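Before any comments, here is the structure.
Complex shown without one protein chain; remaining protein chains in place.
Per-chain residue numbering starts at 1, and chain names A, B and C are given in the order in which the chains are listed.
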Amino acid sequence: MTLRIIATGGTFDKHYDELAGKLGFAESHLPEVLKRARITVPVALEAEYLMDSLDMLDADRQRILASCQQAAERAIVIIHGTDTMRETAEVLGAAGLDKAIVFTGAMIPYEIANSDALFNLGFACGVAQLLPAGVYVAMNGQVFNWNNVQKNRTAGVFVSNPV
Amino acid sequence: MTLRIIATGGTFDKHYDELAGKLGFAESHLPEVLKRARITVPVALEAEYLMDSLDMLDADRQRILASCQQAAERAIVIIHGTDTMRETAEVLGAAGLDKAIVFTGAMIPYEIANSDALFNLGFACGVAQLLPAGVYVAMNGQVFNWNNVQKNRTAGVFVSNPV
Amino acid sequence: MTLRIIATGGTFDKHYDELAGKLGFAESHLPEVLKRARITVPVALEAEYLMDSLDMLDADRQRILASCQQAAERAIVIIHGTDTMRETAEVLGAAGLDKAIVFTGAMIPYEIANSDALFNLGFACGVAQLLPAGVYVAMNGQVFNWNNVQKNRTAGVFVSNPV
Partner (left out) sequence: MTLRIIATGGTFDKHYDELAGKLGFAESHLPEVLKRARITVPVALEAEYLMDSLDMLDADRQRILASCQQAAERAIVIIHGTDTMRETAEVLGAAGLDKAIVFTGAMIPYEIANSDALFNLGFACGVAQLLPAGVYVAMNGQVFNWNNVQKNRTAGVFVSNPV
């Protein structure tokens, strides 16, 4: 395998439940998305524990870390909610694995009009294959180091930390 | 500017003309696409000469080369039809510019269901910022060197040249 | 004018607010939808008070009734949340106006993949021009009288009252 993709839910993978009238999680969209992307490099996909990143506990972050540690692949893309993407990236960054781990997500769910999900996934799958070992956030067409990134919630974009 | 995007048409940017009942070219979708992608890095966009890559003449390739030569940006993404992407990449590859120039495109137009356009653009925008100077084709989740790539028309995917 | 369309919000018109991470209401999608539908009959559109139909008060229903009473058009389509569509239809049905008033809505918002909104609107715009004066619910490819319809919330479909 060339690339591992770990889908953890977040806005990217939210699904509208028409009986409840709410956005939540059902099956991940990732299998469909990867087919659509026409990727020919071998991809290992993990998409079992989908959740809102505001609901993520330390145990969830440890599980993601364990997935990365056990992965045979050097390049890993983690699809994650934007609200606590930085917190999970910190857990992985502190572990200092010899892998290129790239977090991405979406501001608008994949299944909603005008979504940035597909662009962001493409961006992350590209940079994950080229970056040196480390933990990164790839959003808004930029690569940030895990220890120099934050979400500006007012503007809905990721930015570097203020100097 | 961080990134220059040169849209030359191709399948990516085809538009359905409902009066003619055919796919052709109108205004580029790129301004809308870039907004949707929520990119915050400065992007210079050229999208004036949209055409089917089968109609591309040597003069068109020389114009694209001139755009790259004159560009202030080090990272350039060229959106191009897949049928002659390799030919244009060869013209640029032979010129040996000190820039990272990444060709991408789509098998299904941006405005048609299940399009790979947005994924491919994200992928190309990512790798263009990280690759060393050179000319590349970024399709199917892979980066190919300009002198080691071809389109397998039967499968509709890009592959390395046979050894 | 041939047709009046009164948009009151509901699932049909919900919009994803990417900063709040929630579905709510912004501008109505109706101007865009009507253009897309390529309608050539004159349409008067009211789309000022968009709300979730669970939040609708009697004053809101009286406002909708007043709009219908004052309308010059004989055929009126009301886009409404499905949860209390029947309640608002009852208020209008009891008023006995000499107009064909057709309620419709959607189970999945217009801007979310796989939405039934466009089909339902087309259906309602068709039957409103042909039905005798009365108040109707047009959902799931069927026309129901206002006093013989209910939403089966488990199945997410409208059905006649049990005999």
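Note that contacts are C-beta pairs under 8 Å (C-beta built on N, C-alpha and C of every residue); 3 or more make two chains touch, one makes a residue touch a chain.
Everything quoted here is computed from the prediction, not taken from an experiment.
Enquirer: Give the labels of the shown chains that the missing chain contacts, considering the complete complex.
Expert: The chain that is not shown touches these displayed chains: B, C.
Enquirer: In the whole complex, not just what's shown, which of C:3, C:64 or C:135 touches the removed chain?
Expert: Checking the options C:3, C:64 or C:135, the one contacting the hidden chain is C:3.
Enquirer: Kindly state which of the options B:34, B:50, B:89 or B:107 is in contact with the chain not pictured.
Expert: B:107
Enquirer: Quickly run down the residues of chain B that touch the omitted chain.
Expert: Here the touching residues of chain B are 11, 16, 18-19, 21-23, 83, 107-109, 111-114, 153-154, 156.
Enquirer: So that we can see where the missing chain sits, which residues of chain C does it touch?
Expert: 3, 33, 36-41, 43, 107, 114-116, 118-127, 129-131, 138-143, 156-159
One rule holds in what follows: only the chains that are shown with their structure count from here on.
Enquirer: Taking mean CA positions as centres, which chain lies farthest from chain C?
Expert: B
Enquirer: More than half overlap in residue numbers between the two sides of the chain A-chain C interface, or less? Answer same or different.
Expert: Because over half of the interface numbers appear in both copies, chain C and chain A meet with the same residues.
Enquirer: Take the average of all CA coordinates in chain B, do the same for chain C, and state the distance between these two points in whole angstrom.
Expert: 44
Enquirer: Between chain A and chain B, tell me the centre distance in angstrom, where each centre is the average of that chain's C-alpha atoms.
Expert: The mean C-alpha positions of chain A and chain B differ by 25 Å.
Enquirer: What whole-number Å value describes the gap between the mean CA coordinates of chain A and chain C?
Expert: Once rounded, the distance between the two centres reads 38 Å.
Enquirer: Specify, in ascending order, the residues of chain A that touch 2 or more different other chains.
Expert: 107, 114, 156
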